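For this view, one protein chain was removed and the others were kept in their places.
Letters A and B mark the chains as written, and numbering starts fresh at 1 in each.
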Amino acid sequence: MLASHCRHSLWAAFLLHRLSGLGLALFLPLHFWVLSLALHNKQALDGFLLWTELWYVKVAEYGLVFLLGVHMFGGLRLMALEFLPYSPRQKDLAAAAAAGAFIVATLFLLSATYNG
Amino acid sequence: MISARLYILQRLSALIMAPLVIGHIAVMIFAVNNGLSADEILGRTQNSLLWAAFYSLFVVCVAVHGAIGVRVISFEWFGLRGWGLDAVSWAVFFSLAGLGFQAVFSVTGGA
Partner (left out) sequence: MNREKNTLSVEIWRSNTDGGAYQAFSVPKADNQTVLDVVSYIQQQLDPSLSYRFACRVGMCGSCAMTVNGVPRWTCRTHVKRALGNSVTLKIAPLRNLPVIKDLVVDMDVFFDKWVRAEAVHHPTRSRHDPIEAVDETAESRRAANEAIECINCAVCYAACDVVTANPDYLGPAALNRAWALVNDSRDGGREAILRAVSQTDGCHNCHAQQSCARHCPNELNPTKSIAGLKRESAKLALREFFTAGEQG
């Protein structure tokens, strides 16, 4: 599926940024709707929150925090590319963005697992 | 298909959101450690001008940023053009803003 010109890391960084943004845009309406249950249907909200005890929900949350982190760090790399003096180390920065997102998501998962 | 104006809105909303995202992740780690039932959450957020302001700003920025992002994807990957493209962009904006403000009000509004 991938043509030869796509097979380099900065293209992968672009794809990750786009897919994470799309994922977040699709997730957010659900997130907002669940929160708005606090007003009229607190029991339903509590019901949803109980689900967060399940291990696979925690894995999904890990994924979501990763998407948010990688989208933000990747976006900051892009804005630095555009508005700060150009750095030739774009591949390193893209890798650092992904690593940063993993670290943040892992911190979240650890606190959710051991304290939640 | 993006001109300078939409580009600036996209970058500006991203810049404003960067510290808000960091704050949000920190808040989530705190919340997960300190109680995640509806009452525990509301106990921290209800009647709070600070949280209302914080998340209202977040909602405005995410609605703008998400709508423009989805606009570009709709154009480049799904071939939408003209009024169909505009309809999708505004739909994303209004649903994120509408649902977002409803959520902010639900969680920070008066008891």
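By our rule, a contact is a pair of C-beta atoms (placed from the backbone, for glycine too) under 8 Å apart; a residue touches a chain by one contact, two chains touch by 3 or more.
Predicted model, so just to flag it, every value in this text is computed and none were measured.
Peer 1: Which residue among A:F14, A:W33, A:F48 or A:F102 touches the omitted chain?
Peer 2: Considering all chains, including the one not shown, the answer is A:F14.
Peer 1: Of A:L81, A:A96 or A:L110, which residue touches the hidden chain?
Peer 2: Reading the full complex, the residue touching the unseen chain is A:L81.
Peer 1: For chain B, which residues touch the unseen chain?
Peer 2: Spelled out for chain B, the touching residues are 1-8, 11, 72, 75-77.
Peer 1: I need the residue numbers on chain A that touch the omitted chain, in ascending order.
Peer 2: Within chain A, the residues touching the omitted chain are 3-6, 8, 10-11, 14, 18, 78, 81-83, 86, 90.
Note that in this section only the chains that are shown with their structure count from here on.
Peer 1: Looking at the complex, which residues from chain B come into contact with chain A?
Peer 2: Residues in contact with chain A: 11, 14-15, 17-18, 21, 25, 28-29, 32-33, 36-39, 41-42, 62, 66, 69-70, 73, 92, 95-96, 99-100, 102-103, 105-107, 109.
Peer 1: Of all residues in chain A, which touch chain B in the complex?
Peer 2: Result: residues 18, 21-22, 24-25, 28-29, 31-33, 35-40, 42, 45-46, 49, 52, 65, 68-69, 72, 75-76, 79, 82, 104, 107-108, 111-112, 115-116 of chain A touch chain B.
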